[in-house]
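The complex appears here without one of its protein chains, the remainder shown in place.
And now, chain A:
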Amino acid sequence: MSNREDHLLYEQYRQKKRKEKRFVLSWQGLIFIAFFIFWEVASRLHWIDPLIFSSPTRVWNLFIEKINDGSLLMHLQITGLETIAGFILGTLLGIIIATILWWSSILSKILDPYLVVLNAMPKVALGPILIVALGPGYTSIIAMGILVSVIITTIHIYSAFREVDENYIKVLQSFQATRTQIFKEAILPSSIPTMISTLKVNVGLSWVGVIVGEFLVSERGLGYMIVYGFQVFDFNLVLLSLIVIAIFAAVMYKIVEAIENKLINHKS
């Protein structure tokens, strides 16, 4: 008897949750649609300058045109690959440097002020030097993507390594574990949550690095589309690139989130 009542209460609770979810979703959709309608209307009625702010229909028409001649896909592919490369290499390099710092406490003491300076410096300002050093091409754009994320990754992950509870290390030491074993069994696995949150930050950072890199050198890519659109005063092109970037940055973020869920819920 009471069992049925419990189920009823549970059902009510679930209904309430579902209702709340629907409410949130419908508002999210509404804001999305309202934004584009407002943009369209404001542009047509010249509340905003259509030459600068374009309009959804114009961007859409350009989108169709650029899809059909294949150029959008080409630009997207290039920028996407550069970003993914910058993102993965930047994160890996950061983890490797953090590992070296953990290994040698004296080295980390020596390098500490340099890390602080490098972290505070705006990395994109190094762009011109990179281009001269590595040549105007993919290499310097990817290098830019790496540069933007590597220092902050190093700092975050190194501090995560150091925050691992000493007692876990004590347990391993009582079995005569070597430093490599301590790293593999305790330090690395306990820092996985931090690594994932750094990944999330790095998704955004590597887009910044790559787009700025493309601003400076490239003849292809979404960053180039923005600069080109700006130079010929075609803001339809600028806005189209912006929207494509927003969508793909969000997709990458969602992928990282999916990896996170998989790694963190592996046991249940």
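Just so we're on the same page, a residue touches a chain if its C-beta (ideal position, glycine included) is under 8 Å from a C-beta of that chain, and two chains touch if they have at least 3 such contacts; residues count from 1.
By our rule, contacts and distances are computed from a predicted model.
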Legend entry - Complex member absent from the view - protein name from UniProt, among "CbiQ family ECF transporter T component", "Heme lyase CcmF/NrfE family subunit", "Dihydroxyacetone kinase subunit L" or "NitT/TauT family transport system ATP-binding protein": "NitT/TauT family transport system ATP-binding protein"
Legend entry - Residue, one of A:Glu11, A:Asp49, A:Asp69 or A:Asp165, that touches the chain absent here: A:Asp165
Legend entry - For chain A, residues in touch with the removed chain: 165, 167-168, 170-177, 181, 185-186, 189, 267
